[in-house]
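Okay, so here's the structure we're looking at.
Of the protein chains in this complex, one is absent; all others appear in place.
This part shows chain A:
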Amino acid sequence: MKVALFVPCYIDQFYPNVGIATLQLLEKLGCDVAFPLEQSCCGQPMANSGFASLSTGCDANFVKNFAGFDYIVAPSGSCVLHIKEHLHDAENPEKASEIRKNIYELTEFLTDILKVKSLNARFPFKVGMHNSCHGQRGLHLSSMTETMSPDFSKPEQLLNMVKDIQLSKPKRNDECCGFGGTFCVFEEAVSVKMGKDRIAEHEANEVDFITGGDTSCLMHLEGILKRQGSKTKIIHIAEILNSIL
């Protein structure tokens, strides 16, 4: 099974540990993982700002790097959803279509493709789970409070395999954190208020860590937590699943 690792740009630049944990975890689980060296970004920042027309160069670069693999895995629901919905390459339409089909967010790859039943991981802390909207409502990584489907959660299913973890849910389990891409600066006041409200619900559960599948949400929450001088930290789900404390 040839698996390509996609490490989204802001993870590459600011949260390398998330990429490292993802790579180590996949290798531990027996995957032959390649990291195409000329990768950059999924193109979402432009497209969500209304500039999808500008992302052709970025898209072509993505196709160049990721064509030909059985699976592409990324530790980000948001970037994966963007590729699934919007990756196009006029010169290589078939390759782009293959990639749209073969790209997986990390937790769905672990549960649906690798069908992981147990993990050799331990994380003895109180952890609050933050569902990213694009992972949850976009990729259906878990059930949603608005719809009538039975309860399930791929990330929680995996976290429950971790020894000594104490998982908790915030009161509003699937409310948006307010990051929203460029929304976080163009609608700064609403964005920060939404983030503060998420944090308050996790802190009410006295968590040590807030985790999730999207570093972008976590980066936004971390910025607020640090400004507030909070002891609560953020950690990507890959880092917990790869943890052997």
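Here, a residue touches a chain if its C-beta (ideal position, glycine included) is under 8 Å from a C-beta of that chain, and two chains touch if they have at least 3 such contacts; residues count from 1.
The rule is short, and it goes like this: contacts and distances are computed from a predicted model.
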Complex member absent from the view - protein name from UniProt, among "Carbohydrate ABC transporter membrane protein 1, CUT1 family", "L-lactate dehydrogenase complex protein LldF", "Peptidase M10 metallopeptidase domain-containing protein" or "Electron transfer flavoprotein alpha subunit apoprotein": "L-lactate dehydrogenase complex protein LldF"
Residue of A:Val190, A:Ala204 or A:Ile244 in touch with the missing chain, whole complex considered: A:Val190
Residue among A:Pro16, A:Pro93 or A:Pro124 touching the omitted chain: A:Pro16
Candidates A:Glu98, A:Glu156 or A:Glu175 - the one touching the absent chain: A:Glu175
Contacts of chain A with the absent chain, listed as residue ranges: 7, 9, 11-20, 23, 33-41, 43, 45-58, 60-61, 133-134, 137-138, 144-148, 172, 174-176, 178-181, 183-195, 197, 219-220, 222-224, 226-227
